[in-house]
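Right, I'll just put the structure down here and ask away after.
Here the complex is missing one protein chain, while the rest keep their positions.
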Amino acid sequence: MEQATQVTPEMLNEVLAAANEAQFMANNLWLLVATVLVFIMHLGFATLEAGLVQKKNVVNILFKNVMIVSIGLLTYYFVGFNLMYPGTNPGGFFGFAGFGLTPPDGGLTSAYGSYTYYTDFIFQGMFAATCCTIVSGAVAERIKLVPFLVFCTLFVTISYPITGMWKWGAGWLDAMGFYDFAGSTLVHSVGGWAALAGIILLGARKGKYSEKGIKPIPGHSMPLAAIGVFLLWFGWFGFNGGSVLSADPASVSLVFVTTSLAAAAGAIGAFVVSYIMFKSYDLSMVLNGILGGLVGITASADGVGIPSSIIIGLVAGILIPLSVTFFDRMKLDDPVGATSVHLVCGIWGTIAVAIFGNYGEGVGTLYAQLVGIAAIGAFTFTFSFAVFFLLKLVFGIRVTSEEEVKGLDVEEHDLSAYAFN
Amino acid sequence: MEQATQVTPEMLNEVLAAANEAQFMANNLWLLVATVLVFIMHLGFATLEAGLVQKKNVVNILFKNVMIVSIGLLTYYFVGFNLMYPGTNPGGFFGFAGFGLTPPDGGLTSAYGSYTYYTDFIFQGMFAATCCTIVSGAVAERIKLVPFLVFCTLFVTISYPITGMWKWGAGWLDAMGFYDFAGSTLVHSVGGWAALAGIILLGARKGKYSEKGIKPIPGHSMPLAAIGVFLLWFGWFGFNGGSVLSADPASVSLVFVTTSLAAAAGAIGAFVVSYIMFKSYDLSMVLNGILGGLVGITASADGVGIPSSIIIGLVAGILIPLSVTFFDRMKLDDPVGATSVHLVCGIWGTIAVAIFGNYGEGVGTLYAQLVGIAAIGAFTFTFSFAVFFLLKLVFGIRVTSEEEVKGLDVEEHDLSAYAFN
Partner (left out) sequence: MEQATQVTPEMLNEVLAAANEAQFMANNLWLLVATVLVFIMHLGFATLEAGLVQKKNVVNILFKNVMIVSIGLLTYYFVGFNLMYPGTNPGGFFGFAGFGLTPPDGGLTSAYGSYTYYTDFIFQGMFAATCCTIVSGAVAERIKLVPFLVFCTLFVTISYPITGMWKWGAGWLDAMGFYDFAGSTLVHSVGGWAALAGIILLGARKGKYSEKGIKPIPGHSMPLAAIGVFLLWFGWFGFNGGSVLSADPASVSLVFVTTSLAAAAGAIGAFVVSYIMFKSYDLSMVLNGILGGLVGITASADGVGIPSSIIIGLVAGILIPLSVTFFDRMKLDDPVGATSVHLVCGIWGTIAVAIFGNYGEGVGTLYAQLVGIAAIGAFTFTFSFAVFFLLKLVFGIRVTSEEEVKGLDVEEHDLSAYAFN
């Protein structure tokens, strides 16, 4: 170029290509970093749930969470990704682009958007597995291992991608204006509905509800639980921030602020209300309040003002102690509070889109949001209930009374979580 | 552009804008990733402090750290950010730009520098809360929960932003050449001074100092403490690396090297000196040696040579066992060594700017550094002492003797950290 005396359009286009490539690199890089952050949420769930169960069931919950990520990623590769993203504008209820990955361009270029096909797969794959992790906490301490893993495999292969496609795969809910930015409904309440189906069919842990009232069964390690919540918040920067699907500075930085302040407000809401209700500074409520705030803001993190994000988080935090108490009154035994966090606050966050969101006309209307919540809830709960029911019929899903008393660690895994003598 | 036969300046400007946008995206992205890294330092502090306290006070310290992040972010949104960064070149002691965030450009564009307004807020907001986390460790195992949270709220809303403004908000210390790259003084010694005020007014834990001498009260979990230090080092890449305020490859990579080698040298310094002093391989000293090295290099990580960074870290590591012993002799009871790490090594790091720094004439002179240390120390200590004193007078800041013996977890939180039976 140094020899040229005149600049031709071709020369300018080459330079433009270099600038566009730089933008593509930054966009793709952020999606990959976000993938890593979402990945570590699996450790967050594992430690949170391990901390909140009894000492005798810790190996079991760790085992399940380790297997869920692995099964989730593999099934999402073989089936889920193509079921969830069947192609451009299918508009309908169902679509499927085939087994395995078949990138249009070898998966390598920007033809696919501001990131490569492989980046898209691995980012979405990390999401897919999280919905099962939500279930594992709720059904902990009494479910049989193999039926649970079979459920997860079917759930992440079939149910999660189909309802996901309705919105993110350009399906019918997307067409009618339903909005769910990063998955208050598509990921969190979906996991919550499956959890609810599971705990209804399983029944409560032995001794939890009796004529004497509700017996508290405290988690065995609050440090593990706190580690879990901090790691989930940490990962949520990738979960919500990555859902911008580019490194667009305006959007991603707004999402960081709304997400953080909703989480913080969730802690405050749960702190105040749980103090009023229980007259103590309840750590597990505050931890779940943070998670509730995060779940609540997930549907609208890219399209609300900062004050709105604080209100959304605050309300979610307030909902936590109320919801935990409600489920206990209904004798629905959820050792980690997953239904309160993911189902209740997931629904709240999806409704909040209609109240606080700025998405333009016809997008995120209250009607569309309610239809989305109901349709996805009905499908997911029915699917989950049917699968758990069949598994119960064929194999049984609950461990024996003796195994439950002795603990799943020794009975199913031949190993104690701790050797402290 | 394909139809054009000539390249106009307008066409070139469009391409230049694309290239500049790509740089802006990379700069902003690094600040956001650094934000995530600084966020996880809160988990680092939580696990470090939880590991170093007794088993009976673990829920309490976790509760405090969870609340501090939440309170810190919210108050920084409502007041702190605008108090710390009141606008361009105020040059004075005090300035305030109003309540809440009012981004000049909707917070979304690069008008604000190499990052958006929202990015700036959330990065600085993560810093703000850390100074209170430093305090929580030092006053652990005997402070009342609510007065402590009131102190934190006032401290992070008023004190931290005012002294921060003196340098980073273009205030009077900045004008006179005081230099503190990422906060050896502005963050760490500020937290250390507040901690010192707290432990003076609180007094030592029961039985710590008696006629029989100093009773060691070992931390309840060294794995938690080690997890904390590794996470803090991990987060420090964002704390120091992000303080470059751009993704400038030269500066950020230099900061990574100086920061890492100072931390490593801190471990060596503490290892050797603690072995000479105590004739044992003292894990807690080495862990604090790493933190000391990190605090020490924080003021000058962008402007010293690599050999200097090693010396700075080594000296900081050597200071740790000496300082811990000194505070114990003074009967100032600090369960986690926060004053040694953050106050002593923070002062050392700020002085080291004058010895090793290359910042050009008039910047980082010994005089300016000493004035900065003294002024910020005097303000912070006075503020903290006054607030703690008033809280002591009005509410009391120390739990009862009975609560201290039984532990704060059961007394204040109605929950044990572990259910191991």
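Lettered A and B in written order, each chain numbered from 1.
Assume a residue touches a chain if its C-beta (ideal position, glycine included) is under 8 Å from a C-beta of that chain, and two chains touch if they have at least 3 such contacts.
As the structure is a computational prediction, the values presented were derived from the model and not from experiment.
For the options A:Leu145, A:Ile200, A:Ile217 or A:Met277, the residue in contact with the chain missing from this view is A:Leu145. In the full complex, chain A touches the hidden chain at residues 1-2, 4-7, 11-12, 15, 18-19, 21-26, 28-29, 32-33, 35-36, 39-40, 42-43, 46-47, 50, 58-59, 62-63, 65-67, 69-71, 73-74, 77, 100-101, 106-110, 115-119, 121-122, 125, 145, 221, 224, 227, 412-421. Along chain B, the points of touch with the absent chain fall at residues 7-9, 11-13, 15-16, 18-20, 22-23, 25-27, 29-30, 33, 37, 54-55, 218-223, 226-227, 229-231, 233-234, 237-238, 241, 247-250, 252-254, 256-257, 260-261, 263-265, 267-268, 271, 278, 280-284, 286-287, 290, 306-307, 310, 418, 420.
Everything that follows uses one rule, which is that only the chains that are shown with their structure count from here on.
As a whole-number value, the distance joining the C-alpha centres of chain A and chain B reads 32 Å.
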